[in-house]
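I'd like to ask some things about the structure below.
Complex shown without one protein chain; remaining protein chains in place.
Coming up: chain A.
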Amino acid sequence: MAGHSGSGSSEKKSSNGVNELLTFNAENMQSNMKTIYYSRTFLSIIGGVVAGILGFTGLKGFIFYVLLMAFTSVGLIAKAKFSIHTYFDSWNRVLIDGFLGGLMSFVLFWTFAYDIAHIF
């Protein structure tokens, strides 16, 4: 029977509370979190460009961002084939993590695109 390795390819980590699995493969979990982060950042940038071209100003742009992130959450849940617990330890990871992380990129590209399309 294989012994417990210190630096094996699958490190186990146990936690309780939100997690229903007692141990899970933390390396894959981190890889999944990175995937979500990349998706959200890229979509924040694209959303910023679209909001700038459409000429949104003020509150409309932020509402657009919230809608975009909501659609991203739905898309991520669909990508995980609706069985979140196979890939993550809790629903919060998919729904709430990184929601505001892309806001800065969104505003940057929003002002960028608005300037290019409407001012110059």
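Details
Basically, contacts are C-beta pairs under 8 Å (C-beta built on N, C-alpha and C of every residue); 3 or more make two chains touch, one makes a residue touch a chain; residues count from 1.
Everything that follows uses one rule, which is that contacts and distances are computed from a predicted model.
Going by its UniProt record, the hidden chain of the complex is named "Membrane magnesium transporter" among "Membrane magnesium transporter", "AP complex mu/sigma subunit domain-containing protein", "serine--tRNA ligase" or "BHLH domain-containing protein". Although one chain is not shown, part of chain A still touches it, namely residues 2-3, 5, 8-10, 12, 21, 23-26, 28-29, 31-32, 34-35, 38-39, 42-43, 46-47, 49-50, 53-55, 71-72, 75-76, 79-80, 86-89, 113, 116-118.
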